[in-house]
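Taking it in order: structure first as structure tokens, then the write-up.
For this view, one protein chain was removed and the others were kept in their places.
On to chain A.
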């Protein structure tokens, strides 16, 4: 509906108000839309970056069962373990903390465990020799929780800040006033006082550097971070005699036809697009949300919204919807029950984060369907040519220490971080992740398994403050899942590319924040076939006019001054 459809009263008051505004606006109080701010751009030139980064001293105390495979452009697979070492090594000797008490805050996706009388918290705190008062908060609303905390300056001593919230927090600016500069403690060889932190790869630290200084400790770092993957139910494919050897969208379409039987309540696909085209960009070869810029043939910066790839992707997805290959709930863009749909076999192909492929998933799937078998398609491109995928940041969360802490407190917390970062296979890791033997876990078939008390009291809490690099490990006894995922990842890392501005922590000025919302709304409308593709091209034109072109200029400036991080 156009604004012309507004009732008369609205039009009148609009005109009246505009007149009065015109009078007042004659006195310019402030130029709200000035040029992009120079200060607090957040980013760092390459030279300054190398000065702030900690040295890398890999540890060989624990050897993975499936060794790390190096890939393209700095990517490498995660170490994979098929069983917990029978005699876990100690990586930390002597006292850890100095008896301090600190308040912490971390996001948590899942039930929040009891805080008082929690034997797991007590056991880990005892091992740390300090008291960390854990305050896990709902991960789904964490991004909304942070801005008021930052504004009111009520930050805890140690806090986890996911990278996807930093734009909202104007973090490049906030970090200098709120958080402790860790460069003097960790840069270069200084990190070697904390061997478990030194064992985190250089790439893991890059996005913890703001304005030329190191602030963040990387959480679940990995050199194989990608936006997600396309998963399929191998058991359903095998039963129907359908090949999972997908090398183009034509192959995928054939699968859609073969595996959709709506009358039997069976659809081939769940949503294949992802929020803001987060997943489908890997098939159609346009940039992801995190690093949306690429260059056109003339070397000019081009935003992902302006690419041909996203147009092709929208057209193709709408075609799949029209053909009826998508589950109706996916057409309603309901993603909450996507996992249940996949587990129960109502859909055979879905797009999800790589973290979805694990032992607990195998257990949940088998509960719905005993033959459940999740596998991922090898990376492919729409036209069947050589596929590529953007490498994500070395970590997607960092934890930060409060600026108000003194030197001794910072050292104590870094020593604690060193303990929490003990690698998989160590004695410390077992305590941090599985609590006390006998009480919280038992060793079953060579792997730790939570007891009833363990599942009640243990949640991912300490790990979101500091942890070792990601490892692929056995959950719920599913050894084969680790083997399959590791083999898939070894193929994947051959195709990774670093996007423009990789790891540079560019803080965009606030005026650009609202540009994305109309685009995401339009993507949803077009990908589901509610609106024609012309709605998208119109939206892109509006986007350019309302700030997209200015945003490009801003990034031109960054490119000139700081480079592109490649």
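To be clear about the criterion, a residue touches a chain if its C-beta (ideal position, glycine included) is under 8 Å from a C-beta of that chain, and two chains touch if they have at least 3 such contacts; residues count from 1.
Please note the rule applied: contacts and distances are computed from a predicted model.
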Missing subunit (named according to UniProt) among the choices "Ferritin-like domain-containing protein", "Glycine betaine/proline transport system permease protein", "Polysaccharide ABC transporter ATP-binding protein" or "Ca-activated chloride channel family protein": "Polysaccharide ABC transporter ATP-binding protein"
Which residue of A:173, A:253, A:428 or A:484 touches the chain not shown here: A:173
Touching residue (missing chain; options A:235, A:253, A:412 or A:525): A:525
Per the touch definition above, residue among A:100, A:147, A:212 or A:477 touching the missing chain: A:147
Chain not shown: contacting residue from A:334, A:388 or A:476: A:334
Absent-chain interface as seen on chain A, which is shown: 1-3, 5-7, 10, 14, 17-18, 20-21, 24-25, 27, 29-30, 32, 144, 147-148, 150-151, 168, 170, 173-174, 177, 262-263, 265, 327-329, 331-334, 346, 510, 513-514, 516-518, 521, 524-525, 528, 530-531
